[in-house]
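With one protein chain removed, the remaining protein chains of the complex are shown where they sit.
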Amino acid sequence: MRRIVSSPMLRRGLAAIALLIVSVFLIDMLSDYRQSQVSSVAYLAIAAGGLSVLIGLNGQLSLGHGAFMAIGAYTVAKMLQDGKEAPMLVLLVAAVIVTALVGAIVAVAAARLQGPYVAGATLALAVAVPALAVHFRDALGGEPGLRVSSPDVPTSIDDALFFLTGTETGTSQWLATVSVACLVVTFLLLRNLSQSRVGRQWRAVRDDPVAAQLAGINLGRSRIVCFIVSAACAGLAGGLMAMVTRVAAPSGFTLILSLTLLMAVVLGGLGTLTGALIGAALLTLLPTYVTNAGSSLGLSDLQSAELAPLVLGLTTIAVVLLAPAGLVGSIAPALRRLRTPSTDTSVTTTITRGEQS
Amino acid sequence: MLELKGVTSRYGPVTALQDVDLVAGEGRVTSVLGANGAGKTTLLRTISGLHRPESGKVTFDGQDITRMSADRMTRTGLAHVPEGRGVITELTVHENLRLGLLGRSRHREPLSVSDVVDLFPILGDRSHALAHTLSGGERQMLVIARALLATPRMLLLDEPSLGLAPRISAQIFGVIRQLVEEHGLSVLLVEQNARSALSIADVGIVLGLGKVIACDDAEVLSADENLRHAYLGY
Partner (left out) sequence: MQLINTLLGGFSVGMIYAAFALALVLIWQSTRIVNFAQAPMAMITTFIALKVIESGASYWIGFTVALVAGLVLGALVERLVIRYVDHDNHINPVILTLGLFIVLHALAAIVFGSSFRSFPAAFDLTGIKVGGETLALTPFSIFTILVVVAVMAALRLLFMKTDLGLTMRATAFNREVASVLGVKVNRALTLGWALAALVGSLSGLLIAGGGLVHPAYMDGVVVYGFVAAVLGGLDSPAGAVVGGLVMGIVLALVSGYLGSGLVPLAALIVLVVVLLVRPGGLFSTTKERTV
């Protein structure tokens, strides 16, 4: 028994369940508005987490994760069209599967391409997918998009939650709970995956592809798997987003979404899930604060709405130039250094550079 | 003419040069010898402004050039000749030579492209070929010719014999000696090939792990059997 409890995977699983129960109570205490913010942080964090793993652990860049979110969102929207109904789990699983399939096609191409080409191809994807939604007006609703009916709270779950919290569960509370549950499960899976053999291979491919190949790692397969996992996360995020925002429309998945998602991941620190969560919180909360500040400075609403990306972009530029490891990546080692002095990790790299004389 | 006093250079935590004192006199060939990793390339990069020394002072003709940027260095008459890889392979031979003219110092009679082609006739034949089609020896000739067009007073030569057939490197060393004797050029030469480098040198300096181990007339160093065995490998 003790051995099972000490296995890190199980320990993390138990921690996740505890976290979930706590969050059910916390969400219950929030207003409708705050609950929808929680949902938004959760689904953005899922997408950011997938992107962070892709860039930080595998060294592949994607400027097109907004497009994968769109695919997840449209999958859910299509399945709920014309009064059709489906259990939420089915909807979300479908969003993940469809996005993973599209992700697989992109991944096969991306795995054979070098840095700037992958960036360009995923950029093209980010521009192409919303345009497709406009083009196929009949199937995908054109510019206004597809409406998504908000899901009912299943009675059994309503009862269970009533038993826990003693209150009726509203739609936004239900969506926040589902989003947080998805977030916890996704992060648990990503965390376990990145610490498994597969994750070690991803890092090996990122650090030194030649050495990884010599060690018997199939580079292409490793890159493809990582890309599919990452795209699937974005698909799940998109599916949740469609339910929370009740619409799947091209304007929700612009190039700017893909880029701000990337910025959020960079700010949080590449390759860390904590960083992805912080980045997602930033994406959700920054607009409200900055927009208020803008209004009080006498800017119009439309102008103030642009302040958030402005601040995000400027911060990202500053972070890339001054603290290339990202906010979390830069602060965490600094804290660690405060606790344990010395140990300079940069020694090995500089030694090899100094040897050229 | 060129003087280093107490120069220390680092790459991160690695000390590549430690407290180096060195003089390279006018009208002479000074050869700096040492094994791989002795700090030879760092020495040249530190002198020519490509790498900032941590401490110490570099003077050229009495002028403090310790913190001078690389592009200003050529105009003071100090030309760094990177080893053969320093040709710009995407440009033609003629364009590489034209680049040499652009950084000209005002210290000597200007040379024309045809003057340096007289020294290395092969460059004339290959004038419009892209430099990446040149052989190793031709590349080495090109970088030296290009440096000469900047009318330097002193050449800083980095491993001119690296990767070359003995016959070709002998030809190149011959031209270097000729330039010193006929045109009064000064040369600071960095080499692993100690035997050839000492054969054309007036003064030899041995570097080991970033420190000056020995400094003497070239003949004296060649005669020192212990030193040869320990540091020069012949």
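Should a chain be cited, it is by its letter among A and B, assigned in written order, with residues numbered from 1 in that chain.
FYI, a contact is a pair of C-beta atoms (placed from the backbone, for glycine too) under 8 Å apart; a residue touches a chain by one contact, two chains touch by 3 or more.
These numbers come from a predicted model, not from an experiment.
A.B. asks: May I ask which residue of A:98, A:148 or A:262 touches the chain that does not appear here?
C.D. replies: A:262
A.B. asks: In the full complex, which of A:19, A:93, A:219 or A:285 touches the chain missing from this view?
C.D. replies: Candidates A:19, A:93, A:219 or A:285; residue touching the omitted chain: A:219.
A.B. asks: Among A:87, A:120 or A:144, exactly one should touch the missing chain; which is it?
C.D. replies: Selected residue, touching the omitted chain: A:120.
A.B. asks: Using the touch definition up top, pick the residue from A:86, A:101 or A:134 that touches the left-out chain.
C.D. replies: Candidates A:86, A:101 or A:134; residue touching the omitted chain: A:134.
A.B. asks: For the chain left out of this view, which of B:17, B:73 or B:179 touches it?
C.D. replies: B:73
A.B. asks: Given the full complex, what residues of chain B touch the hidden partner chain?
C.D. replies: Interface with the chain not displayed, on the chain B side: 48, 50, 69-75, 79-80, 82, 86-91, 95, 98-100, 102-104, 146, 150.
A.B. asks: Since one chain isn't shown, list which residues of chain A touch it in the complete complex.
C.D. replies: Given the touch definition above, chain A has residues 55, 59, 61, 63, 109, 112-117, 119-121, 123-125, 127-128, 131-132, 134-136, 209-210, 213, 219, 254-256, 259-260, 262-263, 266, 270, 299, 302-303, 306-310, 312-314, 316-317, 320-321, 324 touching the missing chain.
The rule is simple: only the chains that are shown with their structure count from here on.
A.B. asks: Measuring from the mean C-alpha position of chain A to the mean C-alpha position of chain B, what distance in angstrom results?
C.D. replies: Those two chain centres are 55 Å apart.
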